[in-house]
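Take a look at this one; I'll ask things after.
One protein chain omitted, others in place.
By written order: A, B and C. Residues from 1 in each chain.
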Amino acid sequence: MTTQLPPGIQLEKVDERIMTLNVGPQHPGSGHMRLIIRVDGDRIVSCDPDPGYVHRGEEKMAEYRNYITNIPHLERPVIHDSCNILYPYCLGVEELLGLQVPERAKYVRVIASELNRFTYTLYWLAIYGIFLGHSTMFMWPAGDREFAIDLLEKLTGARVTHAYFVPGGVRNDLPANFEDVCLRQVNYLEKRLKTYGDIFYDNPILISRTEKTGVLSRQDAIRLGTTGTVLRASGVDYDLRVKEPYDVYDELDVHTNVLKNGDSYDRSKTPWLDMLESCNIIRQALEKMPKSGSVRVKLKPNPKGGNDEVYKRVESGRGALGAYIVSRSKPEPYRVKLSVGSFRNLICMPHLLKGEKLGNMPAVYWSLNYWPVEADR
Amino acid sequence: MGTATGIIRALNSGIKHIAVKRFTLRYPEQKLKFVGDGYQFDPTSGVGIAGYKGRHMLFHDHCTGCQLCSIACEGVAEAIAMVKVPETWKQNKKSIMPQIDYGKCVFCGLCVDACPFYALYMTNDYELSSFSKEALIYTPSQLQVKPQVNQDVDIIIDDRGATHG
Amino acid sequence: MSVIAPKFRLGYFLKSLTDNIFWIIILLTLVGIPAIQIVLFYVDLPVLDGVLLTPFLAFTMLFHPELAVPLVKSLLYTDFFRIAAFPGFGFAALLAAGTIFIERKLLAKLQLRVGPFYCGKVEGILQLMGDGLKLISKEIIIPAKADKPIFWAAPILFVATAAAFVSLIPVAPGWVVADIDVGLLAVFAIIGFFPIITILSAWSANSKFPFIGGIRALHQMVSFEIPLILSLLGVVILTGTLNLSEIVESQTHYWFIAFLPIGAIVFFISMLAELERIPFDLPEAESEIVAGWLTEFSGMMYGLVQLGSYLKLYAFAALFVVLFLGGWQGPMVWPPFPEEIITEGIEAGPITIQVPGLPVTTQEMLNGTMWFTLKTIAVIFFILIPRGVFPRIRIDMLLSIGWNKLIALAFVNIFIALGLLYAGVLGPGGIL
Partner (left out) sequence: MSDSENSEQEIQAQPVEEKQPDLPKFEKDQSDKITTKFGSKTEIAFVKPNRIKINVKKEDILDVATFIRDELNYDHAESVTGVDFPADKEIEVVYHLGSYTDPQLDKQVLSLATRATREDDPNPGKDSTRLPSLRDIFYSVEFHERECFEMLGVFFDGHPDNRRLLLPEDWADLPPLRKDFAIKGR
């Protein structure tokens, strides 16, 4: 009598050489997701990522909320990069409702999203450091992140869940002397970032641990549709802020950092170079920002989008983050799909970890700039 | 000899950082200063005023009991319930005012944006912990009290490093 | 009401004062004095001006200023004092405790954070006491199917071997617990014990993570013992003896680190591996196997293992100082003992106290101890820094460094030593 297995669970043929390891959700070496790794001795034979432990059905819930109350809800997948995940949604809704965002609001958005790039990337770098056992590389980024968080707290009123971007602009204008405080702290943050080179990126032990591990060739990077720092580390020069400039990025000159050999070392370096680039962008935006003008367009009480759909993309901390919004002339969007960078980079995991040593698993896994909560949505 | 120079440079950078100032904010003694005294919203111009999104503050003399804040919160956290209030105000016929349950509130400030009568603002007070979930529910009379907070520490950056002073 | 101490009541203050005095007296009389009596019964007392001291006479002399010094001096040179206090366990435990605290504060400062801060009102001074009391009060949990006798014995064995290692180190001229001719060989023998004890404790805990940690510790320690021993051959070739005190004496004009830098580097790296310090701390890699072979230890067992590992750290640093940095050798900077105290005695107010038998210890001994401690603290500083600066090494890199890179360097070092010897620069017939 064969017992009827619940759907989705199969019996596994036990092979004495291959051992199955659950680098599970609670494992100190993996985020909130499980990697079912089959190991032959020290070599990984196959890796099957099993995300979904923090799936909250964001897209289903988005269909029950109107365009404004979706804001604090849709930032939940990655709350410490909340401006960047709300950016495509706001751009899409603005195109649906035909709103003209004032010029100053666009500059404020650029500053807020670049500051958010700091908070996300420094948090990611801190975890990358502790995965490799480098406790200072956990403490320094976690400490330096406080500069960006302090600025965002002054700007948006909340440390992490800002809910600051709204269809039609931003929620409030810059506080009193925000410009020079921002300039001073961003300059100091840049000085701090430069010190990471000696202790982390030129550290021979780190280089030996991450170089030539998990090599993603240029063709594979394109074929697998990866995005963001993972793509730029494999030699593809593609940064949405330059290729498809949204808002005012065409008026700022953004330089994309591209590295060639696509191993975990380069994938750990590109976010760092991007952060150094963000410092310049913030400085330019602070200069070019029009000094006066409103930062938000007044919305009708219950705006209804037309019978239409829109797909907008933004360069977030983890790559191209797209929002596909279908509206059927009702206050609630008919369907919201967030195409997030982490989910697109997830495909690399089985591809890169096959044949890798078990000791390299944390270095390769976290170098893919993968945020489990965002991938599960 | 990349490794040797790399090791020496790393050691040198480590030792140099022993002289840099310590950056930790010693929370209970030092509290970070915020801009203004809380997030506010100006319904006429439709734009908020920058400020920290902490505990709400309700002005009983402006509130008309129109429930717009609790309708706004329905989509987000359902944290605002309208509650009978003993006082009688001429502009608040049903004399009902918002009661905020901080066990649910996510401090997004959409209720402040929704209030057309300058009645609901946010303050700098974020120390709302309590011993029971019921104590997290703030009645309108509790929300009326302006919290006095001594937050006076800011980030100081000088040549020997940044610290909270 | 006064501003400084708003709730001050004079009555309560006096009450607490008398309370404290009462308790001090009780403790002193009921516990302190009997303890000293018992010690005096066991210690073989000296013969002072013709008469063999009885414990009771010795006790009275202890508290009599003029007669105490000769007795103290005789106690100083007994073996019990050497083992328990100065060059042995007491001195090492003091330095080890200091290292634990300094490491936490240093690592914090290097990472721009504060480290222990609230314990002991001023910058966390009493943090160590706090940890100690906490560990003592915590319950010791024995895993269900653990091999109980070995599991109990492991931490005690660990501290014992660390203490044995400490006892071989010469701190000052003549001041060493066990001055044996084959000192260096005894050190290697004791170092050989550490992997066995690690495996014993890991195996007896009967759970997965400690077992993996134990195996990794075994790999690491065994593969790094060979370069450790080979790197010291250079020193032995040049000095010709294995006795640590003689090695230190032979370094009066020069230090071996000047002539055998490669040996020193190889020894330092393999020392980091033996101590499981950060670049090589695979046995307790937090992000892979929770806390390695320490996972199942709780309460005072964990405390003992921590004390043992920091004793080992002090002992290795001291060994490095003895072999490469010339132990207690150093310019005479300690001020000589003032003559007039010996002749006229000390004027304490109206009366002058004649104190025969001063000075208790010689000036060379104090100077030697000072130099030895300074050098050891410097070496400990350089052992602590890598923890804040380097990530962890992968297991296969670890073994490849251990087996081929370090052993090759150790051989190079031996050839250099032989070259120096036959060129007549150093060694028995050497010009230096």
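Note that a contact is a pair of C-beta atoms (placed from the backbone, for glycine too) under 8 Å apart; a residue touches a chain by one contact, two chains touch by 3 or more.
Bear in mind the structure is a predicted one, so any value in this text is a computation, not a measurement.
Engineer: For the chain that is not shown, enumerate the shown chains it touches in the whole assembly.
Structural biologist: Touched by the chain not displayed, across the whole complex: A.
Engineer: From the list A:Lys154, A:Arg209, A:Arg267 or A:Arg344, pick the residue that touches the absent chain.
Structural biologist: A:Arg344
Engineer: Specify the residue from the set A:Lys212, A:Lys243, A:Lys330 or A:Lys354 that touches the hidden chain.
Structural biologist: Among A:Lys212, A:Lys243, A:Lys330 or A:Lys354, only A:Lys243 touches the chain that is not shown.
Engineer: Could I get the residues of subunit A that touch the absent chain, sorted low to high?
Structural biologist: So the residues of subunit A touching the unseen chain are 6-9, 50-52, 55, 57, 59-61, 64, 222-227, 231, 236, 238, 243-244, 246, 306-311, 313, 320, 322, 324, 326, 334-335, 337, 339, 343-344, 346-347, 376.
One rule holds for everything that comes next: only the chains that are shown with their structure count from here on.
Engineer: Contact counts by the stated rule: is the higher one at B-C or A-B?
Structural biologist: A-B
Engineer: Mind checking the centre-to-centre distance between subunit A and subunit C? Centres are C-alpha means, answer in whole Å.
Structural biologist: 49
Engineer: Between subunit A and subunit B, what is the gap in Å from one C-alpha centre to the other?
Structural biologist: Roughly 26 Å separates the two chain centres.
Engineer: Going by the contact rule already set, what residues in subunit A reach two or more other chains?
Structural biologist: 136, 143, 199, 203, 205
Engineer: Two or more other chains touching the same residue: where does that happen in subunit C?
Structural biologist: 110-113, 388-390
Engineer: Sort out for me which residues of subunit C touch subunit B in the complex.
Structural biologist: Subunit C reaches subunit B through residues 106, 108-114, 117, 385-386, 388-390.
Engineer: State the interface residues of subunit B toward subunit A in the complex, per the touch definition above.
Structural biologist: Against subunit A, subunit B makes touches at 2-3, 6-7, 9-10, 12-14, 17, 23-25, 32, 34-36, 39, 41, 45-53, 72, 74-77, 106-110, 113, 122, 155, 157, 162.
Engineer: Under the touch definition given earlier, write down the residues of subunit B that touch subunit C in their complex.
Structural biologist: Subunit B residues touching subunit C: 7, 10-11, 13-15, 17-18, 20-24, 26, 161.
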